[in-house]
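Remarks on the structure that follows.
The complex appears here without one of its protein chains, the remainder shown in place.
Presenting subunit A:
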């Protein structure tokens, strides 16, 4: 080739550690090639041919073999487009073209709105080859060229995108009647309704249109499907069914009248169609088992949640009751214990009282034992009074424990001196504690 291609992007730096024998490693082979014919034209081909032939001679067998896997670039005959022609259809009057089934005329009944432009062209050609008036004349037929005109009209409509839409809008043969409730309930919902929606989908401005799906479709898919159909944006229109507008200029009012009438009819039909579709979607929705299933699932989900919630409340209630019970029990126990305690306290108090009484008796007895601290002979009553008063003062000033302590100190003591000391000490303690005033209980001084 002439000059080498120049690439201004730099080659990458050799990665660290890259190595290969002779600095080259193969990694894979070329993808398989397509066998095509190189057009035997031009100087470069002739050079190619010279190289490729090497003075060899190729045979007819070689030809067949070489052509075996060649990729075809020309279409085959329109063999896929063939259906028997209805004899009644062949007698149609071309003037009545508005009522003709353009697809049937071209033998495209099973394709209809699905027919591609290419298919229509090829179908047209096929029909022309058969029905051209010159062919009929040759076959000795006296048939007029009416059907040929039907073919031309059908092609004119179907190859014009605007006219084709107008016709497709009212092509009843492409409609799929929705099954009844009964049929649906007896049959397979998806099989019955799928084609209905597929047929309706042809009117959608938005393509592709979501499919009905099957029992395995997810909730999201089903929701998307119905959402789409409830918001359907349709290009369907009804001008094809317009009444012919009079062509003459004389009757202008009549002309305008028809035009207005047509306008209104179109609008009305469009409104009806929108309602019809809505109704149809409503019906499908109401018969769609998946909706029930999803509702049940949702219901079950809800139920499950409710049961769980109930169980939880129950558990909480039980727990609360248990706690309450426990508390009550504890309270009872505590109360019982308190009662016991109280009772015991009373006893102890009584005991203490008794002990105190006893102790007081002991204390008082000690004063008596010490002969009221009167040296020799019977103590005069004044002395006895004074001592007993002081002893009672002490007793009054001290609590039971101190009393018990004092009692224990006095217990068994007979010696007047000793007893006096004990009392004196007690008085001193009480005075220092501030319980007694200095000078009180002077009998023990």
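Note that a contact is a pair of C-beta atoms (placed from the backbone, for glycine too) under 8 Å apart; a residue touches a chain by one contact, two chains touch by 3 or more; residues count from 1.
Throughout what follows, contacts and distances are computed from a predicted model.
Of "Hsp70-like protein", "Exosome non-catalytic core component", "Vacuolar fusion protein MON1 homolog" or "Ras-related protein Rab-7a", only "Hsp70-like protein" is the UniProt protein name of the chain excluded from the display.
The chain not shown here is touched by just one of A:67, A:271 or A:354, and that residue is A:67. Residue-wise, the contact with the chain that is not shown comes from A:32, picked out of A:32, A:99, A:207 or A:231.
Contact between subunit A and the unshown chain involves residues 1-2, 4-15, 18, 20, 22-46, 48-50, 52-53, 56-58, 62-63, 65-70, 73-75, 117-118, 121, 124-125, 128-130, 132, 134-135, 138, 155, 159-160.
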